[in-house]
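What follows is a single structure, written as structure tokens, with notes after it.
Just one protein chain is left out here, and the rest sit where they should.
For subunit A:
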Amino acid sequence: MSQEPETTQGIASDEYDRVEPPIGWDGQTLQEMLDESEQLLEDTGRYHGRERLEMKEDEPFQYERMFSRLRGALVNARETALHISASAIVREIGELAFQLYTPEGDCIATSTGIIVHVHTGSLAIKYMIEEGYEHGRTIQPGDIFCNNDNDLGNVHTADVHTLIPIFYDDELIAWADGVTHEVDIGGSTRGHDQLASTTRYEDGLYATCEKIGENDEVYQDWRDRAERGTRTPMFWDLDEKCRVAGAHMIREALTDLVDEVGVERYKEFTREAIEEGRQTLESRVQERLFPGTYRDASFMPVPFKEEGWNPVSQKNMLNHLPVEMEVGGDGGLSLDMTGASPPGPHPYNCAEGSMQGGLWVSLTQCLLHDGKVNDGSYFAVDANFPEGSVVNPQDPSLSYHTAWGSIMPTYQAVWKNISRAFFARGFREEVNTGYSESGDTMSGGGFNEVTDEYFPIAPFDLSCQGMGASASRDGLDYAYTMWNPETDMGDIEEWELIEQGLPFLSRHIKPNTAGHGKYRGGSGWETLRVVDRSYDMSLYKHVRPGVTNSTSGMHGGYPQATNYSVRVHNTDLEEQFEDAEYPISDKVPGDLEEDVDGDVVRTERGIYFPTTFENHDLVYYHMGGGPGYGDPLDRPFDLLKEDLEKEIYTPDVVESVYGVVGDLDEEEREFEIDHDATEERREEIREQRREESQSVRSFIDEERDRLVDRDLSDPARRMYSGVFDRGDDWSDEFREFWDLPENFEINME
């Protein structure tokens, strides 16, 4: 029987019996299990060499029932445990997930939620195995481990994992992992996705696969250290209880299952479930994609020259994130980021495990909507995130606080590559041109003037961005984010309860954010908030990208609009409120100035570093739109009429891009098209295309001259220089394309 102490309300009343190594299956150590698993995969190409899924074929109902029970246990743990949390981003938006792993760290099943973590917990477990925890630190029934070290298995610093080993008859049969997104993790500034952090030493609290408890109780010294290391100890404490409680629920459910089916059948089930996940991806590739080679590239602007705090970060940088994918004739899928920029003095450095997480959360949305969602798909994809690059730095001294700044742009390119394959195959409805990258609209915190309590600012309504268009319809408006398929804007009242000093003045569709095209991208939205009855309020805005696009459109569609920043200090809002008036929008940049007096700060950058705000200062942020699909001149008139009436676009933009002219009744929101003027304008646009374009061959000659003269902006030069310095094949391909000599270099001198 399993080793379960008698418990009272979740608190151990007795100690577990200790186990001695080896604790793996059939007398193996965990390292031996891991070695065997990797060898079998290498030798056979199949998880644990399982060519035939015997249990699935011979006992299909039992097999599926086991998976459903485990999946149900994980979902149940998530849905129940989140109520322990007090943080709105966990309780309201569901920024948590639970996973079940094999003893050697391969994911069998996951809950709903932030499933980007399917593989990150795996890496942490494998680290503990390879570092010999079984023999030194020891892995015992009732132990609790914690990890948020990105380099060892995490997405970004604010995500915190609680891992517990699950034993059955002195044998480790599984690991349960609960992860929540913390609203604050300490660090050099307030906020959960820091902007100012340039090294690990500014990131905040790190747990490095640390044993933080035994006999089902968290050590007091760890609890004290963690609570004193974050700015929101109450949220931290309840989030940790949430993770531990959920993991214990999973342990209980798994123990019941094994009691029922027997441990040997459970073991075989786990092998087959993961192999099935691998096979499912391969068969889905053959069913949906087209064999061949696909290429795309994303870019991440880092406009720190004027904003950066640390002198080494005070420069404008542009990260190169190229993605080449191969859909093999055998159904294999590979991904290669050769040519990626080196890491840098910014928080966007991204560990390999984080990139794997991004791949995973993308594939589950575009290719693996059903089936067994587990590490099988990880084994089916051959990914190369080059060592020493920004997407796999292998350097724990860097800041990884906002790794999403590399993940989100990268997977725009992945989605486009896969979408080209969908299109070629005829699955136009599956095409997705990308998404708006959420960034972090507003972060920081302040103190309530009445209670003197600290409140964090971390609105997760940012999870409702514009989605990219497909090849058969427009993108979803303000209802999507790539990192959580169950996106939710949350209730304003919930945010105001937590973020006490920053009530909302408005929420409004943000016109002209959606990428143009035959099918437009989903629209973004905007919000205005005012600082109220607070002191020591420090906020930063972290919306990406601002000064450049990060991605393109598809098949003639345009990239979405870029983001910008505006805030107003020393406003006249106190007087305006007396008259029950106040600004509600910056629909077209500059509108705000007409409705408020004060010191307006506007920049192209979507970001500003932590800034002090006083009462009645005005805070603005907007969510972006998604990229468009197809030639805008192919967009039907009735959809453009609707766009204008819903304020997705303003009339001047529709006339300029789509050539549609008419009268908009602002009051009634009714648009009447002028067909003659429209026909004339569209012919004018076609003529402009002829007159203003040149052959690509002549463009290449001009651009080549420009490269020879190094007539590029500093960030563009810095990007090429960094990639050249890494000296990989991409640099040679660059020189070859432009017909430049082998010793051609671009550097910053």
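Simple rule for what comes next: a residue touches a chain if its C-beta (ideal position, glycine included) is under 8 Å from a C-beta of that chain, and two chains touch if they have at least 3 such contacts; residues count from 1.
We adopt the following convention: contacts and distances are computed from a predicted model.
One chain of the assembly is not displayed; among "Digeranylgeranylglycerophospholipid reductase", "NADH dehydrogenase subunit I", "Acetone carboxylase subunit gamma" or "Multisubunit na+/h+ antiporter, mnhf subunit", its UniProt protein name is "Acetone carboxylase subunit gamma".
Here one chain is not drawn; of A:76, A:215 or A:286, the residue touching it is A:286.
Contact with the chain not shown here comes from a single listed residue; of A:72, A:132, A:262 or A:636, that residue is A:636. The chain omitted from view is touched by exactly one of A:45, A:503 or A:556, namely A:556.
Set against the missing chain, the residues A:167, A:564, A:613 or A:671 yield one that touches it, A:564.
Contact residues of subunit A toward the unshown chain are 286-288, 290-297, 299, 301, 303, 316, 318, 327, 329, 369-370, 416-417, 420, 423-430, 471-473, 512-513, 516, 518-519, 546-559, 561-564, 588-590, 602, 604, 630-634, 636, 650, 653, 656-657, 686, 689-690, 692-697, 699-700, 703, 706-707, 711-713, 715-716, 719-720, 733-734, 737-738.
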